[in-house]
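Reviewing the structure listed below.
For this depiction, one protein chain was excluded, whereas all remaining protein chains were kept in their positions.
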Amino acid sequence: MISVGVLGATGAVGQRFVQLLAGHPNFELSVLTASKRSAGKKYRDAASWRLEVPFPEDVGDIIVSDTTVESLKKVDLVFSALPADLAGEVEMQCAKAGIGVCSNASTYRMEPDVPLVVPEVNADHLGMIDLQRDKGTDGFIVTNPNCSTIMLTCSLAPLRTFSFSDIKVATMQAISGAGFEGIPGMAIFDNLIPYIGNEEEKMERETLKIMGTFDGAEVQNAPFSVSACCNRVPVIDGHSMSVWIDIKDQVEKVEKAFRTWKSTLPDLPTLPEKSVDYIDLPDRPQPRLDRMKGKGMTVSIGRVRPGIRYQAMGHNTIRGAAGASILNAEVICDRDYL
Amino acid sequence: MISVGVLGATGAVGQRFVQLLAGHPNFELSVLTASKRSAGKKYRDAASWRLEVPFPEDVGDIIVSDTTVESLKKVDLVFSALPADLAGEVEMQCAKAGIGVCSNASTYRMEPDVPLVVPEVNADHLGMIDLQRDKGTDGFIVTNPNCSTIMLTCSLAPLRTFSFSDIKVATMQAISGAGFEGIPGMAIFDNLIPYIGNEEEKMERETLKIMGTFDGAEVQNAPFSVSACCNRVPVIDGHSMSVWIDIKDQVEKVEKAFRTWKSTLPDLPTLPEKSVDYIDLPDRPQPRLDRMKGKGMTVSIGRVRPGIRYQAMGHNTIRGAAGASILNAEVICDRDYL
Amino acid sequence: MISVGVLGATGAVGQRFVQLLAGHPNFELSVLTASKRSAGKKYRDAASWRLEVPFPEDVGDIIVSDTTVESLKKVDLVFSALPADLAGEVEMQCAKAGIGVCSNASTYRMEPDVPLVVPEVNADHLGMIDLQRDKGTDGFIVTNPNCSTIMLTCSLAPLRTFSFSDIKVATMQAISGAGFEGIPGMAIFDNLIPYIGNEEEKMERETLKIMGTFDGAEVQNAPFSVSACCNRVPVIDGHSMSVWIDIKDQVEKVEKAFRTWKSTLPDLPTLPEKSVDYIDLPDRPQPRLDRMKGKGMTVSIGRVRPGIRYQAMGHNTIRGAAGASILNAEVICDRDYL
Partner (left out) sequence: MISVGVLGATGAVGQRFVQLLAGHPNFELSVLTASKRSAGKKYRDAASWRLEVPFPEDVGDIIVSDTTVESLKKVDLVFSALPADLAGEVEMQCAKAGIGVCSNASTYRMEPDVPLVVPEVNADHLGMIDLQRDKGTDGFIVTNPNCSTIMLTCSLAPLRTFSFSDIKVATMQAISGAGFEGIPGMAIFDNLIPYIGNEEEKMERETLKIMGTFDGAEVQNAPFSVSACCNRVPVIDGHSMSVWIDIKDQVEKVEKAFRTWKSTLPDLPTLPEKSVDYIDLPDRPQPRLDRMKGKGMTVSIGRVRPGIRYQAMGHNTIRGAAGASILNAEVICDRDYL
């Protein structure tokens, strides 16, 4: 068992980390950090648990620590659910202190020697850990992308063998993506908001790095363009997106690619049977019905039509955040970086 | 005052017609038709009024008629809120009986001699009424487009002076568009449905006719393509859409077009001060906040970005259905077709 | 025209005050106050208008003032939408400076010489203004009750002629009652919260004062008990409540009382035709369908059953807050207290 911690364990993504790590076969949850206000309390009391899944009683007695590298002495690996403005310093300190960092924060995602990884898509980018170590970092920082970018890149994985140069994507994103307190009820009931700060830029930038080629020294960005329109919709969990990709081939070939594609990763606890699942029904995927497929780790695809157009959907705080980061860690362990 | 009727007056669009026509300065509501089940009842009792606006008591005592041409003897003009499968026969009978028909049904929209009109965009297509009369029809049939097509074409009106050939549009459509009984609560709460039957085809087809040129004899379709992804979202009223249009000009020029464009129509009761309103805020338009602009007749635009990308939104049962049809009738009267 | 101001004009209730006062026949909106952060800005820019009704452009250019008595020199009357913790000092200063204060804040509601008024129920309590003036206050403070208490007491007005001693009420309250930022979307989607801070106490306490008798010197509390269970539900506007009242008479008599009761107030701009409206349908009142009756000032009643049980519902930010306060002011003017 590898001893792990969660940074920012009381927020929306932090609670998902705790839920998914409680009972994990390889990772033992031993440190949970939060703001000073929560430090010293039992996690049970500090968390004010707000997931629809019952509280994992086993970890309820862990005393919440302050979010500092000192609190993390006994762990080998930390998962970071910190907001971007807080993540920078403590994540770097952890990495320098020999701790592996799997971060959901955006701070280091675009750094040249930090892997931005969706394992089914670009696990080879983990080779950048060697670059970090060459520079004297004992631990490492590995990041997962922004939630909507994860759904998009998973959906693109089966399409890599096709020729295309232009992607347009309109997202319809769930409110949990903004955190528990992020969006007032009055702002989103009977409504949608056609704006999510920085989200379009993240999708356009991160997708190219993830789909890019890593030659052992640096990433060459993928040679296509991405244009995103991001919308917040009144859905609790599950980011949907309508995607156009200028593939000239027939619909049938694209459908077949979605149906037959399989990840080449080994068997891992958090890897679903199908990372990409093509649903052969006229009105799917739908967030409430499909987001828990593969325990929330499957990206569901549907409605391939000429254009090529298709619909993709996945659970934003599992596949798109905490689960993504944990899967990264499982691949990292499997490849003996830890 | 022109005596008018509403066909299918008890449904979602029918009730909007009644609400908007009650108190109209030029049209006097005198006949309301519905299915046999409702015929003979007072409208007050037959309607089971389900709009958020209080019931217009003035018309409550009208006795609902069966939906036949015989019921409509005393009217000069009817508004049709019938479902497509019922509209065909009775609308044609009305037109032949000398009654003007302004129809929200899809039945005749693509007929070569039936105008498909959004007045701010192609009021000149009303010239097709002459074609109908040349063939011996005393009345006429004029149609308004599908709700989402209306929002799209209104947003395109200010962009006609630009050069473009390709439009991609992802819609997020309100549940009222499917009628009062259309979508079970269990199907759409905490969910979205990436499919609306026939909607993408309608948007792609109708837009080209509306934006086409009418030379007095026939319509030449507009020379661009439209590709649509239609999604149903948990919003009561107001269709939103994220639009890409391959205009090469600068964002500023497009924004200016949206800000400065004005319809050339004369002053009419249902014509809003601004048919297109550009909102200069980062997170708009939003359905709940903007759908009632211009008494529900304004299409709100926002977020013009390179691409060109923008967001459009309008009230689907007012601007996108009943109000659109009434505005058509006002223009028809203004042009002395009635 | 009486020159009026609104204290706390940018919040949820403050915006309702502005909406309802824009265009009022007797009150001229001349001062709008808010926090220091907003002071100096045009109301148009400071408000970030979030009502579903379009912004009242006429008042958009009013420069927002700081919430101090100095800002209010030119007004004769202020409406207070301040939070309870801020209202105390500035409301008292206004009253002492000769300004009439109609307050929605809870601060002074239970003070012995401050009227707590629902005009249809206890307009005679306005006589307490004389008590205030006897103590040297040139202006006055008049309060309206908590939103849910208003609905309850309006529903009790027609029942005063019956004998009863015990009321039990379970409320289902809209999220707008907590202000624009009050309840996170994540907290209330697909959920309800069986707790609203202090609300049960307010209902139990305020109802007895309002229904009490004022003998010119003090209020004798009403001789019955009220027990409340308050729930927050995912409804935007409109507080519903299931009420039990131990009236031994027949259902028909109670129904008749609801149907025939009329307020004895004179004609006033904000007074609806029916302050209490009995809906004779099996499944009403419903918030979305009935909250705008009487321009939001009508309390709708339905389903009188043995018990006696009934359902009541009204618009919480109009009937239950801003509209209530404005109606108070209209009665105050009518009775020449200003």
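Per-chain residue numbering starts at 1, and chain names A, B and C are given in the order in which the chains are listed.
To be clear about the criterion, contacts are C-beta pairs under 8 Å (C-beta built on N, C-alpha and C of every residue); 3 or more make two chains touch, one makes a residue touch a chain.
Only a predicted model underlies this, so the values are computations on that prediction, with no experimental measurement involved.
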| item | value |
| --- | --- |
| Contacting the left-out chain in the complete assembly, out of C:Val235, C:Val254, C:Val276 or C:Met292 | C:Val235 |
| Chain not shown: contacting residue from B:Val31, B:Ile129 or B:Ile188 | B:Ile188 |
| Hidden-chain contact residue, picked from the options C:Met1, C:Val53, C:Leu192 or C:Ala217 | C:Leu192 |
| Which residue of B:Pro145, B:Pro234 or B:Gly323 touches the chain not shown here | B:Pro234 |
| Interface residues of subunit C (partner: the chain not displayed) | 168, 170, 172, 189-195, 200, 227, 229, 231, 233-236, 240, 242, 244, 282-289, 302-303, 305, 307, 309, 311, 313 |
| Residues from subunit A at the interface with the omitted partner, ascending | 49-54, 189-190, 288-289, 291-293 |
| Chain not shown, touching residues in subunit B | 12, 50, 175-176, 179-190, 234, 236 |
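By definition in this document, only the chains that are shown with their structure count from here on.
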| item | value |
| --- | --- |
| Averaged-CA centre spacing for the pair subunit C and subunit B, given as whole angstrom | 39 |
| Mean-CA-position distance for subunit C and subunit A (Å) | 47 |
| Residues of subunit C engaged with two or more neighbouring chains | 50, 189-190 |
